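A single protein chain has been omitted; all remaining protein chains appear in their positions.
So, chain A:
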Amino acid sequence: MEKTWISFLLPDDEYKRRTILVYFAEAAILQLIAVLTLIVISRFDFIPMDGVIVLIGMLFGTIAYVWIRYILSGMEFAEIMTAKAYRRERKLIIIKSTSFLVIMCASIASFDVFGMMSVPLIEGLIVSFIAALLLFLTNYVSLKRSYWKNRELID
């Protein structure tokens, strides 16, 4: 195993660990390029830039890059090899996403009843729905990619 202080972020499986390390490295290089570009842009007054927004953008950009690469790599569901296992996992994903939506909506509704919400109820519900949809889509795409990849590897 590679001796690195980010070991706690890496899975035990060798292939996954090395591939994720590559994604981290790619994200770091892209971030470096983004920083250099922003330094050049900030010298001229082409675009007005808010420091905090730029930092948040870079943070989310980096996380999104690694996350999307991981989902599309098809290595998340490494043991899903058969159509039966695929259907079972797909069912689990639907149950997980639906449970997440129900729990989020119930929490938001109860916060609203007790007057602890600073935004309108409908906004909270829309955000919950989008989050649940995102959870379902990312898991579903990851599952589908994993299944396609694994089908080719089965003995």
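Here are a few things to note about the model shown:
Throughout what follows, a residue touches a chain if its C-beta (ideal position, glycine included) is under 8 Å from a C-beta of that chain, and two chains touch if they have at least 3 such contacts; residues count from 1.
By definition in this document, contacts and distances are computed from a predicted model.
One chain of this complex is left out of the view, and of "Sugar ABC transporter permease", "Fe-S cluster assembly protein SufD", "Probable DNA metabolism protein" or "Transcriptional regulator", the protein name its UniProt record gives is "Transcriptional regulator". Only one residue from A:L10, A:L38, A:M58 or A:M81 touches the chain missing from this view: A:M81. In the full complex, the hidden chain is touched by chain A at residues 12-16, 75, 78-79, 81, 146, 149-150, 152-155.
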